[in-house]
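Omission of a single protein chain aside, the complex is shown with its protein chains in their original locations.
Letters A and B mark the chains in the order given here, with residues in each chain numbered from 1 onward.
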Amino acid sequence: MTDLDLTVLLASIVAGAAPIVLAVLGETISEKGGVINLSLDGSILLSAMVAFAIAFQSDNLFLGFAGGALVGAMMAALVGFFSVFLGQSQVAVGFVLTLTARDLAYFLGNPYARLYGPQAGVNPIPWLQDVPVLGPIFLHQSVPAYLSLLLIPFAWWYLYKTPMGLRLRAIGEHPEAAYARGTNTRAIQFWYTVVGGLLVGLAGATFSLCTKTGWGRPQGAEGTGWIALAIVIFGGWHPVKAALGAYLFAFLQIMGIHFQGWWPSVPAQVFQVAPFPLMIFTLIVMYLAQKGSTRTSSRGSPWLRGAVRILSGSAPAGLGRSFKPE
Amino acid sequence: MRITLRDIRKQYGKVIANDGIDLEITEGSIHGILGENGAGKSTLMKILAGYTTKTSGTILLNGRPVEYDHPSQATRLGIGMLYQDPLDFPPLTVLENFLMGLDHGLVSRVEVYRRRLREMADHFGFHLDPETTVQRLTVGERQQLELVRLLALGVEVLILDEPTTGISSLQKQALFTALRKLAGEGKTSFLVSHKLEDVEALCDRITVLRRGKVEGEMGLPFESRKLLGWMFGSELPPPPCFERRAKEGVSALAMEGVSASGGRAGLGPCHVAVSQGEVVGLAGLEGSGQGLFLRLAAGLERPETGKIRVAEEDMTGKDHHAYRARRVTFLPAGRLEEGLMPGLSITEHFALHQKRGMMIQWPEAQERAEQGIERFRIRGSSFSAAESLSGGNQQRLLLALLPANPSLLLLEHPTRGLDADSVQWVWEKLMAYAAEGTSIVFSSAELDEIFQMAGRVLVFFNGIVVKDVRTCDTTMEELAKAIAGKG
Partner (left out) sequence: MLPFLENSRPKELLIRVLFITVGVFCLTSLVLLVAGAPPWPAFYHLFVGALGSWSKLAQVLMVWIPLTLCACGLLYSFRIGLWNIGVEGQVVAGAIASTAVLRFGVESGSPSLMIVMAFAGGMLGGSVWAILAGFLKTKGGVNEIFGGLGLNFVAQGITLWLIFGPWKRPGVGSMSGTEVFPEPLWLPTFLSARLSPAGLVLTVLALVVAAWVLNRTRLGLALKGIGSNPKAAYLHGLNPSTYFILAMGLAGGCAGLAGAFQVTGVYHRLIPVISSNYGYLALLVVMLANYRVWGSPWIAFFFACLNVGSIQLPIVLKLDSSLSGIIQGALVLTTLLVYGVRK
């Protein structure tokens, strides 16, 4: 391994994590309102394909991104429609959609495989890009990466500092109570699911137009959706923590590639599948933290207490349930 | 605001919950609505609050007729209700709960509302920390928050449904002071309760409901006796004390200093001993601790203090299956929610009770199912799915599934929803069990039932057993008083 340039490493983490951050933020929004969008993985692939196809045909990157976003929104709308309005199980619909969307992506994307298309390059911010340290890392990125960076504080602000975000969180926690206070629970759940899907679509577009450009079978973004689901849980359904989780994952991925030589005994696959044991671990810690007995036993171990505090959070109480107004 | 209710009727299928209720309330008053379980007071208030729609009748506010069918519409008209089960958001903070529904626009005006919250809380002497999460608050504090929130929304009429269950006496005083202050400011309050003492202490006028109708109305000064009479109907003579079939000295169930939390009121330390063959009735308003008592006796809940013994054996802390092994059986009130398995037929329910063996003997299960259907007169075939049976028939099925010789039967509302004939016939069966030595402990909303069927009655009030007496040694009036908290 050649000598490591820290800024290059950090910059590549920010760039590589951009689509994951977008997907994670989108799914967090959806789940905060109580709707879990299991079609994430397929959605990303389908929107990646559509984005590339449109960009290729029209030679217009913006249209490509817009197309991808639209596809993501439509997939989420399907999940929302089936679950919120038809009362079907969110898990069932999301799961079927994730498989079907992937197949659609491969099928319709066939003609576009291994073609060279437009790519979103780096757009450094003038003047500021020369700021030491921060400049090369954060200000020498592509537009989607900037978007992902900006969305993190925006999502946090929206969810925790605005009345609309409060309403969404209230619906996710106790839809019946929100309904009693006059909110149009179902419509709001549906729309936020769609918004979440829009971000997921953008994530897919970012893959095929920016991070892992082009289309193929496989594209390279396979599995990202499932990873995003895991990271949302690991982040305790909090946008900032979840985004940090995304960066951590990107970090681990890069470590897996670069540091093979340093730790030869650790197989590369460990880094690739790392989010999932972490997700399981988080869920267990959250569960044990809720059970009173652990509160007393964790007094003894500072490590466990720290873990409980960092990983604290709980799923929105209404997650996965379909709410029927009386 | 002046409120007039004219000829309010509410029907659920064949059940008439409100049967033509007229009420006239002046502003600036506190009006008490008294009544037994099932009298219709909750339904009436839910209609007023917009939570349920009335079948017919008119509501007038300040003389103007109004129509609404959603709680938020009622709130906009100035009517708000404090529900027994709080409709709030436990993981969110006090301030966020306060804001939700109140604040609109692009940015949260946090400071404005924080100040408002503090002013209002101080005005009533409430202490609410805006940053704690609601799930950490006590029931009383959650109530205070909801009260303040409704007032912030501009509510002029407050409906409180059994507000004093599960709150400390200090909080009760704070609540009462707040309500009196509101009355002084021209606001109207409805206090729905079964607790005579509270209602007498706080209200200006009392309306008593019984079986869906207004039984009587009274202003100050109140006569408790008359109120009780209106609440519980005419007096029944005490049953002749039948010879003790109970084997004195042979203990079936003993609760020593048992207390637990759960439901709204929890259960305070109680000492109860039930002998073999005794039939004990648990009286009191829903949620006063009877349900918790039964579940503790079944091993479905763990006590926080004390010991539970079944037939002299210490069973504290063991799980329900250990109790089952000692032939303790529990029949829940929620038949379909807890007692039966939707999607399974009657035969399948019986099949699950077959003794060991890997294979199900279907012919035998079917036969037992058909026997059960006949003996308990269940309207359904052995293939009927549990959820297709009517409520009454579900209850019959649960009874039919009872094991052969239970040592202790714990029944939550065993005859709820059954017609008079069925009730009588069910009790015949239960008495037959008692004659064989089974101890029966049951809760019931019908005081008559307890009075006639039980040899002994325990009255629960706010989580405490306030009366433990043989039925032949007491009167309906005394029991009624105890239930209302004046025993």
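Here, a contact is a pair of C-beta atoms (placed from the backbone, for glycine too) under 8 Å apart; a residue touches a chain by one contact, two chains touch by 3 or more.
Since we're looking at a predicted model, the values are computed, not measured.
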Which of these touches the unseen chain: A:Gln88, A:Thr162 or A:Asn184? A:Gln88
Looking at A:Lys32, A:Arg102 or A:Arg186, which residue reaches the missing chain? A:Arg102
On chain B, what residues meet the omitted chain? 320-321, 324, 330, 332, 337-344, 348-349, 351-354, 357-360, 362, 401
For the chain that got dropped from the picture, name the residues of chain A it touches. 78, 82, 86-89, 91-93, 95-97, 99-100, 102-111, 217, 223, 226, 229-230, 233, 267, 269-270, 272-273, 276-277, 279-280, 283-284, 286-288, 290
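The rule is short, and it goes like this: only the chains that are shown with their structure count from here on.
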Quick one: report the Å distance separating chain A from chain B, using the average Cα coordinate of each chain. 45
Can you list the chain A residues touching chain B in their complex? 161-163, 166-167, 169-170, 173-174, 176-178, 180-183, 314, 317
Please give the residue numbers of chain B that touch chain A in the complex, ascending. 51, 70-73, 75, 87-92, 96, 99-101, 103-108, 110
